[in-house]
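In this view, the complex is presented without one of its protein chains, the others remaining in place.
Here the chain labels run A and B in written order, and each chain numbers its own residues starting at 1.
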Amino acid sequence: MERSLTHIALFAALVAILGLVPQITLATGVPITAQSLGIMLCGTVLGARRGALAVLLFLALVATGLPLLSGGRGGLGVFVGPTVGFLIGFPIAAFVIGWLMERTTLPVGLAAGAASAIGGIAVLYLFGIAGMSVMLDKTPAEAAMLTGAFLPGDALKVVLAGFVTQAIARMRPGALLSRA
Amino acid sequence: MLTLTSPVETPLHRLPAGAKLAALAAFTVVLFWLKSPVALALALGGVVALHVPWGAAFTTHAARMLRPLWPFVAVVAAWHLWIGEAAAGAAVILRMVTAVAAANLVTMTTRLSDMITVLERLAAPLAPLLPPRRLALAFALVIRFIPTLAARMVQITEAWRARSPRRPGWRVLVPATLAALDDADQAAEALRARGGAE
Partner (left out) sequence: MTGTPPSPFAPHPAAPPDGGIRLETGPVMLGGKTILHPLRLDLTERRIGIVGRNGSGKTTLLRLIAGLIAPASGQVLIDGIAPYTDRKAALTRIGILFQNPDHQILFPTVEEELAFGLRQQGLAQAQAIAAAQTALAAEGRAHWAKAPVSTLSGGQRHYLCLLAVLLMQPGTILLDEPFAGLDLPTIARLSRRLAALPQRLITISHDPAAVGTSDRVIWLEAGRVRQDGPPATVLPAFIAEMARIGEADADTDLAG
């Protein structure tokens, strides 16, 4: 019980600081933070249930007014803004990634990368695009074009999620709760 | 810990958090129901009027919090001018800015502890699944460990740079994630040492 709770809380904190600390600017000029990579790691490391709960806890703290979303955003405003679809998709993405992680028998790194691509891009963008299409009154195709700018960054994060998860599996074999 | 609550005390700070949230929810529903740009402009005017009396610092702070919206405003404006539907574009932009500004206003005028109390009250029906004390403990743990993990991240970066001319970049992620896992195990043990999670 205690371990479950503290893992959920610590990964919520990890997602928060990944939105604040490393800023990498891609060749295209779009700055990316590691926050959505944190969402992926919630799924690949903690598994479906704990991973999704960690992300929900993170979002609850954002809603209470802590500036924990990348770029120092937070508060209730982000939940009625154009990117709300991504926020709704975050815990679902973590759940899907964890669910896939728990069920495949692929090598850890490959499984984490594939699960992150499906959950962290396919599923997440589905929600993100739907949200943007509603909030900006655009067709889904038009909204999809708007989100295209983030795709190279997220593709890179999928690869990193695979590497990081594999490194953790190697350095701390018992730590991957998704494969426990 | 830094929050988005405004240090400028306004009369809005003294309203109960639950009432503000209920009003915000109703206001947002109305915004999505309104179609006319004129009505939406009036709504925006109303939200602005709730900022201005509390001084320039408060209003500028609120304006800064809207900055992430500008790229979307620009794209929507350009798109609708191009297809010749300026009125529809204005409605989309006004609705978005008004909804976000109103929500930010509640955040700016409600203390973190009050907001957490409301959240816990909203979660009360879930009590059989999620005991309220466990939720409160989870919130406290996250707030406690954000500065710890951030400090750890700085240490990792410094340890890297002490022995490398390059920046660690994504490589800090592995030790940072391991730090989160270790902290989780140690916090679980500390929790157990003092009676565990109920």
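A few notes on this one:
Assume contacts are C-beta pairs under 8 Å (C-beta built on N, C-alpha and C of every residue); 3 or more make two chains touch, one makes a residue touch a chain.
All values reported here derive from a predicted model rather than from experimental measurement.
Considering the entire complex, the omitted chain makes contact with B.
Checked against the full complex, the candidates B:Thr10, B:Thr59 or B:Thr148 give a single residue touching the omitted chain, namely B:Thr148. On the side of subunit B, touch with the chain left out of the figure occurs at residues 1, 137, 140-141, 143-144, 147-148, 151, 186-187, 189-196, 198.
Criterion: only the chains that are shown with their structure count from here on.
Here subunit A touches subunit B in the complex through residues 1-3, 5-14, 16-18, 20-22, 24, 34, 37, 41, 45, 57-58, 60-61, 63-68, 71, 73-82, 135-138, 142, 146, 160, 164, 167-168, 171-172, 175, going by the rule given at the top. Against subunit A, in their complex, subunit B makes its touches with residues 1-5, 21, 24, 28, 65-66, 68-69, 72, 75-76, 79, 88, 91-92, 96, 99-101, 103-104, 106-108, 110, 112, 115-116, 119, 134, 137-139, 141-143, 145-146, 148-150, 153, 169-170, 172-174, 176-178, 180-181, 183-185, 187-189, 191-192, 196-197.
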